[in-house]
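As you look at this complex, bear in mind that one protein chain is not there, while each of the others sits in place.
== chain A ==
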Amino acid sequence: MNLNLTLIGQAIAFAFFVWFCMRFVWPPVMQALQERQKKIADGLDAASRASRDLELAEEQANETLRESKEQAAEILEQAHKRSNQMIDEAREQARQEGERMITQAKSEIEQEINRAKDELRSQVSRLAVVAAERILESAIDEKQHGKLVDKLAEEL
């Protein structure tokens, strides 16, 4: 219980330990703690940023999907339109072709009729001459009556 040099010895030891702690223990531990705190804060930050990014990406993906759907619908519509147009065009063409063919056939028929009429006319005139010869039993001078016959043939 007597006060003695131990007191000073203890004070010196105390001072030494405090100095040691201040110099070699406290700073590294504190630094580690602070660095970890920062790391955790950064990690949380990154996580929230990542979730925000994800949200953004989802939104973008949805947007892209919507756009492409729209595009597809547009393309489909265009294709429909085009096919309708093509069908119309084909129909028109076919109609024109048909008309043309009909016209051509009609003119051909006309020509045929005219030619047949001419033939018929000449044959009838010849037949009339032959008939007249038979009737008259006399030879009619073809040259003499040719004009008459032609006139007849004209009238047919």
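Note that contacts are C-beta pairs under 8 Å (C-beta built on N, C-alpha and C of every residue); 3 or more make two chains touch, one makes a residue touch a chain; residues count from 1.
Here is the rule we go by: contacts and distances are computed from a predicted model.
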Suppose you had to identify the omitted chain by its UniProt name; would it be "Metal-dependent hydrolase", "ATP synthase subunit a", "Multiple sugar transport system permease protein" or "sulfate adenylyltransferase"? "ATP synthase subunit a"
Just one of A:V25, A:A46 or A:I113 touches the chain that is missing; which is it? A:V25
In the complete complex, which positions of chain A touch the hidden chain? 1-11, 13-15, 17-18, 20-22, 24-33, 35-36, 39
